[in-house]
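Here we show just some of the chains, and they stay where they sit in the whole.
For clarity, chains are labelled A and B in written order, and residue numbers in each chain start from 1.
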Amino acid sequence: MQYSVKLDGFEGPLDLLLHLIQTYEVDIYDIPVAIITEQYLHYIHTMKELKLDVASEYLVMAATLLAIKSKMLLPKHEDDFIDQQMELDMEEDPREELVRRLIEYRKFKSAADELKEREAARSLIYTREPLDLSQFEREDTAKRVTNVTLYDMLQAMQKVFQEKIIRTPKQTTIERQEIPIETRMEQIKQSLLSVGGKKRFSDLFDNASKEYMVVTFLALLELMKVKSINCEQNDHFSEIYITMIEE
Amino acid sequence: MERNEIKAVIEGLLFVSGDEGIDRKQIAQVLDKDSKEIDIYIDELKESYLSPDRGMTIVEYAGSLQFVTKQEHAVFYERLVETPGHSTLSQAALETLAIIAYKQPITRSEIEDVRGVKTEKPLQTLSAKGLVKEVGRAEGTGRAILYGTTKIFLDHFGLQSIKELPPLPENIQEESVEQEADLFFSKFQESMSTEDF
């Protein structure tokens, strides 16, 4: 089994299950619970390995899957009862509730896709704010502010901040591109070479900026992927050593 | 007043109203005319703006008419206006919104039942953006907040009313249909593969 995982931002256990069902091209009405459970647990395990926060919902689902799996493994009765039993099985398929939830969730997932498309189309359309019509107000109306409530004002404030946030990340993005991962990968290789090919993991994080730390971490992952470096750790939480792999 | 002048005034009213839009009823009031008569003029004006000569078009979101630019010209306005009117929503927010849109009024825990995950944050985002709001309280203990969509929701997705949402697919079969099509296609190709140019 290849030890890699697609880290799509799953929207929860149901989303992950749908992904697995699709990946293994299995029938949603007749889920091979054993395989799917194994794959599901594999995902959870990998997420934990990567120290990603595994929300409790994922664990609850894991327990549910295991429970279904064990129910399905219960021995069947002999064929005298086969007709009766089949009926019972139909009624009591332990997967039934899960299938119902998956199908219900899938409906709304596709509705969300539809909304997303509409949103994209709508974002291609521009308008502008209403014109200031105060020049058309008569003296007495000019002094009157009728239909504006505190709630309207609060909403206006939220809108202002949201738009400010939308404006701001642009600067962040440029800043973030200052250290491309490739550059940092090269830097790490050079710094490893300069000390004989081995360095402490923590020594690579010599700059406290979040940006620098993230890029360094990603650069390390990349280097591992292309098999330029090795990472070793003797015990949990002990220091990790990075070693260069001879080319 | 001449027919053309009335239409000119409607055009001007749409222009000054911008993205706030203006109701058919309001237009009739301002012009002091019968609604039915005004509807005819509005529709003629709408029609005339469909021509490729025009830069705007008239849409009706949430019951109010407004001028918007044409989709096919988006690239030019992008160059001028830095950010479009609204940012796009995350997947979590879209799913939550879809559930609310189709099942409103609905409580948070009902939404969480469908999604299988906590939904506090997406709900907060949606409320802050004014796309959903509290529409009442559920009966029974706890009296949980019931959520529903807003006018801003309709505008955000370019909908005239909530009824314009496409029906929920009862049984999604696209996948199996697709697979069947693929199977058909590969068999088809198989049978053709011997024949070649």
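Rule of thumb we're sticking to: a contact is a pair of C-beta atoms (placed from the backbone, for glycine too) under 8 Å apart; a residue touches a chain by one contact, two chains touch by 3 or more.
Everything quoted here is computed from the prediction, not taken from an experiment.
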Subunit formula of the full entry, expressed with the displayed chain labels: A x1, B x2
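By definition in this document, only the chains that are shown with their structure count from here on.
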Where subunit A and subunit B are represented by their mean Cα positions, the distance between them in whole Å: 27
Residues on subunit A engaged by subunit B in the complex (per definition of touch): 9, 11-15, 22, 25, 55, 57, 61, 101, 103-116, 118-131, 133, 155, 158-159, 162-163, 166-167
Parts of subunit B lying in touch with subunit A, wherever the complex brings them together: 15-20, 59, 66-71, 74, 77, 81-89, 91-92, 94-95, 97-99, 101-102, 114-118, 128-130, 156-159, 165-166, 168-172, 175, 179
